[in-house]
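One protein chain omitted, others in place.
Entry: chain A
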Amino acid sequence: MESILDSIGVEIIGVMSPVSICMLLVVLIVYSLSSSNPISTASAPSIRTAANLVYLESPSDSTSQKFEGALLNSLVFVILIAVVTFFLVLLYYYNFTGFLKNYMRFSTFFVLGTMGGSIFLSMIQHFSIPVDSITCFILMFNFTIVGVMSLFSSGVPIFVRQGYMVALGIFVAAWFTNLPEWTTWALLVALALYDLVAVLAPGGPLKILVELAQSRDEELPALVYEARPSVAQNGIVQGRSLDLLVGGVSDSRSVEMQTMSSNNVDRNESQIHANSGYTVIQDTNFGNMEGVQRRDEQARSLSVGFMDERRSSSCSSSEYSTVVGHDTEIVVDEERSPLVDAQETRNGREQMRDGLENSEVSSRGIKLGLGDFVFYSVLVGRAAMYDLMTVYACYLAIISGLGCTLILLSVWRKALPALPISIALGVIFYFLTRLLMEPYIVGTATNLMMF
């Protein structure tokens, strides 16, 4: 019998590993591209972008000048983002979903094509890969088109979608690392604060967006990384093992912008493992639909008895219900029939509104906004320009901040901003490492003094 260590923490790792991969690749890109021509990058005129509209940093400026300029830059950038977000929320509120979808498709295409393209081009130049322009163009075009299709249509393997999500994060983050140093730090802090306000404060745009999407049972109109428990590829039934680090058993775990996806009316992917004797209901039901609720109760009474006393009052969703597979007739699989799904949810919406107060809204998997990927990686990439030590310290800080956010998520069970804790920890650790630890470590290690 397999021990409990195998099942605990699967989901946390499911979120942390793409973030880690993203950061690692950004660090590698920053290293390989910035070390290539240190002279020309230092003297290259900094580009004027949306992120430094007001102030162009130059190394000769005084500290206070840089500080003020960086503050102004970040303020302007945050205001810009807030305006755009409000505009998008407004569009979503008035149901211009067609426009939103096309806008997202276009921007994805644009980002993959131009930013990705420029990064590929500089890689090709740096490593002097022999590729002719026509082949390169065709490859880029295919890459971009597959990316857009995989992000916005079902029927593409989730692995490809996740891969493209990470790729998008990498491109944008690698682009952001071109910003001057002070502006980057001010920007990161400002965005973390903005994130805090936008998700938590009443009237914050992201909060409105999430609530709207939840009340409409739709996918969130945003680029969101979805960490699904990868459907057991190698025959192992992978129950949704929430770890106990994440405290109680909550199901609506959502970081940053998140909603339930419209089509997860209890899709039970573990059907596939019917021949393994039992299935694990993966608890993807909206706990708030009457029928589901009842069935859930049933499931719970069938389950082997691990109801937690602490949470028994709270939820209608039982996480670990190992039941005999006869419940699964009602199951609708998302990948196969999204239409039926949407239909069902629409019917269920009436009851859902009634039950909204006292029941859990559950969605499957943890979702992480693309912005979080980007700005984590920007921080690490900026740290990579200083030293390896700061990279490692920042990585650890960000990952532990993400862990804290996930723990809070399971306690509060609502959409949470993923940036503030991680960015705060990351910035603190960066400066601690740079100011305190580096002289110490270098002093001891060059004396070959280790302990």
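By definition in this document, a residue touches a chain if its C-beta (ideal position, glycine included) is under 8 Å from a C-beta of that chain, and two chains touch if they have at least 3 such contacts; residues count from 1.
The definition used in the following text is that contacts and distances are computed from a predicted model.
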Determine which name in "Gamma-secretase subunit APH1-like", "tRNA pseudouridine(55) synthase", "Anaphase-promoting complex subunit 2" or "GPI mannosyltransferase 1" the UniProt entry assigns to the undisplayed chain of the complex.
"Gamma-secretase subunit APH1-like"
Write down which of A:I145, A:A201, A:V411 or A:A445 is the residue touching the left-out chain.
A:A445
Of the residues A:I13, A:L121 or A:V411, which one touches the chain left out of the display?
A:I13
On chain A, residues whose C-beta touches the chain left out of the figure:
1-10, 12-13, 16, 243-245, 304-308, 320, 387-389, 392-393, 396-397, 399-400, 403, 429, 432-433, 436-437, 439-451
